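The complex appears here minus one protein chain, its other protein chains still in place.
Labels run A, B and C following the written order; every chain starts at residue 1.
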Amino acid sequence: MKRLLDLVVTENNQLNQNYCLIKLTTPDGTLLPEMYPGQFVEIKVENSPSTYLRRPISVNFVDKSKNELWLLIQVVGDGTKKMSEYSVGDTVNIMLPLGNSFTLPTENPKQELLLVGGGVGTAPMLFLGASLKDKGFAPKFLLGARSKNDLLQLDDFLKYGEVFCTTEDGSHGEKGYVTNHSVLKNTQFSSIYTCGPKPMMVAVAKYAHSNNINCEVSLENTMACGFGVCLCCVEKTREGNICVCTEGPVFNIENLTWID
Amino acid sequence: MKRLLDLVVTENNQLNQNYCLIKLTTPDGTLLPEMYPGQFVEIKVENSPSTYLRRPISVNFVDKSKNELWLLIQVVGDGTKKMSEYSVGDTVNIMLPLGNSFTLPTENPKQELLLVGGGVGTAPMLFLGASLKDKGFAPKFLLGARSKNDLLQLDDFLKYGEVFCTTEDGSHGEKGYVTNHSVLKNTQFSSIYTCGPKPMMVAVAKYAHSNNINCEVSLENTMACGFGVCLCCVEKTREGNICVCTEGPVFNIENLTWID
Amino acid sequence: MDRLIVNIGDLHLKNPVMTASGTFGYGKEFTDFIDLSRIGGIFVKGTTIRARQGNDYPRMAETPSGMLNAVGLQNKGVDHFVSDIYPSIKDFDTNVIVNVSGSTVEDYVDCAQKLVDLDKIPAIELNISCPNVKEGGMAFGTSACSAAEVTKAVREVWKKTLIVKLSPNVTDITEIAKAVEGEGADAVSLINTLLGMAVDINKRQPVLSTITGGLSGPCVKPVALRMVWQTYNVVKIPIIGMGGISSWQDAIEFILAGSSAIQIGTHNFIDPTISIKVVEGIAAYLDKHNIKSVKELTGSLQV
Partner (left out) sequence: MDRLIVNIGDLHLKNPVMTASGTFGYGKEFTDFIDLSRIGGIFVKGTTIRARQGNDYPRMAETPSGMLNAVGLQNKGVDHFVSDIYPSIKDFDTNVIVNVSGSTVEDYVDCAQKLVDLDKIPAIELNISCPNVKEGGMAFGTSACSAAEVTKAVREVWKKTLIVKLSPNVTDITEIAKAVEGEGADAVSLINTLLGMAVDINKRQPVLSTITGGLSGPCVKPVALRMVWQTYNVVKIPIIGMGGISSWQDAIEFILAGSSAIQIGTHNFIDPTISIKVVEGIAAYLDKHNIKSVKELTGSLQV
């Protein structure tokens, strides 16, 4: 069941110039609704003349012990700027949980799983990694960024699995793009999960497809509603135009038309 | 010369639930432009989706010793609400000074001058009273409000002259409206200056006219620009439609059509 | 809540607040948020005789106080509606009205005919004003003559309440309103979206795949109110007003300007509970001003 909640900011950490990590909880201690990795929320941004519609943001992590929802925000316009300015105690109107979720494997805990995130696309990977570890898997993370400074939440990722990085300027990890990282050559992955800039996801999808690896991508099509009523967020799939906000944001690449 | 300045908030005092007094200065210590009683400023309100146009606000006082501009704000909508939330150190974009000003008498310092303010219309009266006292006059203030709680800045007014009050509920001063106050019967005024709700100003204007008292009123017509280019703020006068923002806001009642 | 009751033709509304086609899905999407039985009615997604994939992505652009859409009537066709959707929504305790689109007069007539036997569909809304597809009928909605033609043809097969939805992209909306009134429409609804455009200056491309799209949201409210007022002054049939309504105050503006009922569109995306808030706000306004029935408010603007 989707909910419309006023959550309260418990922390807002400026991670670097463009990113912040916001933690929210319920005002009265009631439990947050169950959320799954890959799902997202829609935020009503106040006091922003240029932000009329809600803003979709991925579930970065759910800290059940603290009843906290984490959101990782990259400031790109006034909506995300206003989010980055939230103070502890502020109330935020949020619709959640939205969308489908990544498909977690159910067997063979030894299988190799790779979670590839680029830029703010690393956001859903943290919650996915944590959930996988919870289920007994040992996920590996491959994170790509422009430079060291843009690699976020490394300490958090390390809690749930091995972390590999690429940076475009070589300031951390291997220099280049995620698809060139050596871990892809050294490991036989059974599944890849990815979220990030479209060119990156396409490259990962093509790699996975041609290597017969199961692959799920999380899309960020522009949305007006986020819950399936406006039909604006469609992705062209093998079954026609499909709403990313309800039948996605997670798609198996075999259903998309990218790899043709 | 009109200026467009980024001023800095030095104080924001919540006077009561609906009113606040904001003090501003220049960020770099340069002197504020010369301002005269009756003039107003136009404020650019940020972060308010419903506030597209600037907001006109009277000059409440200019504290030359501190290089401070005072604005008295009544919260009526989102624009004034956002002003009431200014914090010390905030920057506010202001166009100033705008409009004409009250006509100060030049002779006979003994003449009786009455300054009548109602509601937030008391705002320009403080600066006017201070300027009159400065020039050697002994102005009297007559302030009207709904109840005691709505009478603002009484201590400030007392610095510049005798203060008389009316409240609709009788909780302070005489009960009733300003035009019924006994000071009007007891004193022979040569000039009345007034600002407040239109019905009050009309009543004062009619009283002054029928008693042959010189009277100036300060109008608050809705404005789009505040500096004479949109022609939206007109008042019908004996010379036709006249812009309140440039040829007002102060008018001698004999030029208006109210007293007909 | 008798004071909120209004009638549009034979359509009985428990209150004048309804939700606009294309912004409320089939109602089901909102049951997590609101009790549908508390609103006057639901206009479901634009329905066409054959299934449509709609336009390519991108279909949306945010604009100052509004948005452009270029959905292009994506829907699975009227047969699918009848067989798959109707059964799941027919028991809603509110009016379900189908928004019908087409590219020829026959399309409209055929589509209406397929809906005639659905007991729980008390009315249809002819969308002769969708700006986003050639087949969206905007060509019908921008000429009095063809608006009359399609109304007349559908009127012959559709005996229940017939609402015609007008396009704002015209020189004189009153002409179109009079034309469809003349052919027996029970009500007009207005406005559909204004034709607009957005440009991506980095890509130097239109934002929408279709170049132009339909503008909706608070930005269009002044235009919509004006058209309601103009239309109110020339037609006798009721007007269902819409365009940018995002608060009960907006709804009262539309009613004063001449609307018998209103629809809420885009704002459902931002606040899926807005329709209930508008119902409550209207009721409180009537109380405060001691008005016995919302019907008294319609067109009661003092000018």
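Going forward, a contact is a pair of C-beta atoms (placed from the backbone, for glycine too) under 8 Å apart; a residue touches a chain by one contact, two chains touch by 3 or more.
Computed from a predicted structure; not experimentally measured.
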| Among the chains included here, which ones are touched by the excluded chain in the whole complex? | B, C
| said: Using the touch definition from the top, which of C:C145, C:I211 or C:V234 touches the missing chain? | reply: C:I211
| Taking the entire complex into account, which one of C:R155, C:K221 or C:K295 touches the absent chain? | C:K221
| message | By the contact criterion defined above, which parts of chain C meet the unshown chain? Give residue numbers in ascending order. | response | 61, 63-66, 68, 142, 169-172, 194-199, 201, 203-206, 211-212, 215, 217-223, 225-226, 229, 244, 249, 252-253, 256-257, 285, 300-303
| field | Missing-chain contacts mapped onto chain B | value | 1-4, 44, 49-54, 95, 221-236, 240-241
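Convention: only the chains that are shown with their structure count from here on.
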| Chain centre separation (chain A, chain B; CA means) in Å | 54
| Any idea how many Å lie between the Cα centroids of chain B and chain C? | 47
| What is the distance, in whole Å, between the centres of chain A and chain C, each centre taken as the mean of its C-alpha atoms? | 36
| field | Multi-partner residues of chain A (each touching 2 or more other chains) | value | 49, 51-52
| remark: Listed in rising order, chain C residues that touch 2 or more other chains are 65
